[in-house]
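First comes the structure, then the notes that go with it.
Just one protein chain is left out here, and the rest sit where they should.
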């Protein structure tokens, strides 16, 4: 990260993405947050426009009032001042499956144009060239939250035409295919990438470029995307405000754990 | 209850039944106890020959160290000093259904010769002449404990050839019928009545008279039984010891809540 | 932080005639009695109750004519009254619709609702008439979409041939009312002692109303988040009602009131006496404070829990019948 005299004038890519993710959270929503950028986003939202959003961590802490940024969704930092400390079974059943989670954050190694995500392995599933951690709760969040926000590294090979393994179902093959597969709610609403923001068309559920990050063009982003990306409706991603940056740097992550 | 100078020489019917029930509990067993006589029996067993028996109450108290006799399985008296205070779901699933309960106590208004119990209603189920509370946990204890001890008023009309409603399944129609119905374990091992003790033949699972209470004969008991009762193996019910009566009267129920 | 505190009459007024409802507690403990009296005072009709082991909370509602249909496992106060007298009379007179399950069965049904599932499997009830017989007819079930279309279903485990499971349908209610020891204005709840099935009952309701012995601070509650009963969004309204479960027991606060329970059970055996009881304790008093005044401060004092025990160790409890 570059240090600048007027912090409102410059910001890192991580900061832009955290702010963009935070803005996807509405006040009073129930948010299922994962480690890293989602935590930055959720904590920032809670300290700016969404003071009553309720943050839930998969490992069992609910309604956390974060004082220090956690490095795991099971971090002791998620417990202090929490409304409730329970376990995974309670979070997954009573909250996620019961339809109480408004927005869940997920990410992965590969994403396709329907917002399906791979965080399992590259290559042949039985003899993978690269193995990742596996689903964790991502598949469940993708299936059962009312909507999901996806965080992604925007590189051609990471946004291919077809991903190697669907760990977390998005809109599957588009259209009604998600519902037909047996999923009763949810689906991705947005993909915040390192180059822009993708959203999904209402009926086809295909991703389109909603915005490109400052300094890039729609064309730049399309070139770095492995699937055909409709850029007709793209504009520039709104930049962070001075207040957002101030809170992000001084309240949310003063230790610079995730902020770069 | 009659007051006598030497308490070891005389005892009430309730005391005899409580002692007889207590003797059905082995040390280190997990005991699912209901209100009334079962509580007297469980508490007496814990304070005599079965100090390590673990008492579980349906409403959520587990491993209670009773100081005062409860009047409900949800009584605050079951909580004090308990190993664990949880709820019905935990007791029924993690303990009873999971096969961790060695012995459960149940009772009812009618019992047949296979130890099936009615605690729902008399007469036509849809238009009953007398309605009772209903199953409560009795059906579940009868289905899922490793064995059950039944407490019963011994009158002809309460031990009929056929009961009006099977609330708590015993050996059903005897033989293998319990297993065939889908029950994976358990079954009644004994019926402690106001007149004697009934046990069940190993293969037919039919009740027979194991003992008649002092002062009665096998014939007396058979006459007061609505189904054919085999009395060939009956002897007299062993009487309470002085120690048992002392503990029952002075430690278990000094308030004379259930003791008569 | 928005306060969820409201008054008792206001809270009861939220429940319309005909609503589906479950009440917290177990037989003779921690029922939301102040709320129940207020439902009767407001002359609710046609309530549809779901419960596992209710006691006098249901019995007095049934007796006061507030209830149309119930699904339950048990209705009595255990040693304080081994049958709900108004429940018994209502069934025998054909004045109430009901369905019988076992206690584990009803708990399983609440659990399924709380988990967001249409059913859960169990291994109970096989061979019994709880399993074999149905009180509600197929027509009654079909006529009210809030009743499950089937009492139950049986499947064979796909994981082992011949292994049979009983599937019980989830419960969903419009309202759930709990009485608890401690709550915050924001709706966080702590139950002391056994939870009974309060948590799962709450989680399958649209609107949860909590009456509490004590209102505590947010900081106090959040110091031991392990002891909070429900997620923050679960509770819609909080009512502060000390002694709100009388004549039932609330662990760490007060004991059963054996005298009041004896009086209730004696009265509830006889139609006219039951009406007099209602008149004296419900219709004849404008609110719960007045009810407590009728019961009397000396009696209430005698019930208060000894902190060492969580109940009143010297209370005269011997069955008064």
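In this document, chain identifiers A, B and C correspond to the written order of the chains, with residue numbering beginning at 1 in each.
One rule holds for everything that comes next: a residue touches a chain if its C-beta (ideal position, glycine included) is under 8 Å from a C-beta of that chain, and two chains touch if they have at least 3 such contacts.
On a predicted model such as this, the values are computed, not experimentally measured, just so you know.
Touch with the chain omitted from the figure is made, among A:169, A:188 or A:240, by A:169. The chain that is not drawn here is touched, among residues C:153, C:270 or C:293, by C:153.
Contact with the chain that does not appear here is found for just one residue of A:77, A:100 or A:158, A:77. Per the touch definition above, the residue from A:24, A:102, A:140 or A:206 contacting the chain not shown is A:140. Per the touch definition above, the residue from C:165, C:266 or C:285 contacting the chain not shown is C:165.
Touch with the hidden chain on the side of subunit B covers residues 30, 52, 54, 56, 61-63, 65, 79, 81-86, 93-95, 97-100.
What subunit A contributes to its contact with the hidden chain is residues 35-36, 58-61, 67-68, 71-80, 85-89, 92-93, 96-97, 120-121, 125-140, 142-144, 165-169, 172, 177-178, 181-184, 255-258. Those residues of subunit C that touch the chain absent from the view are 116-123, 148-150, 153, 155, 157-160, 163, 165, 167, 169, 191-193, 195, 225-227.
Criterion: only the chains that are shown with their structure count from here on.
Take away subunit C in thought and the touching chains that remain sort into A | B. The interface holding more C-beta pairs in contact, when A-C is weighed against B-C, is B-C.
With centres computed as the average of Cα coordinates, no chain lies farther from subunit A than B. Computed from the mean C-alpha positions, the centre of subunit A lies at a distance of 58 Å from the centre of subunit B. Inter-chain centre distance (subunit B to subunit C, centres taken as mean C-alpha positions): 27 Å. Chain contacts: subunit C has no residue touching two or more partner chains. Among all residues of subunit B, none touch two or more other chains.
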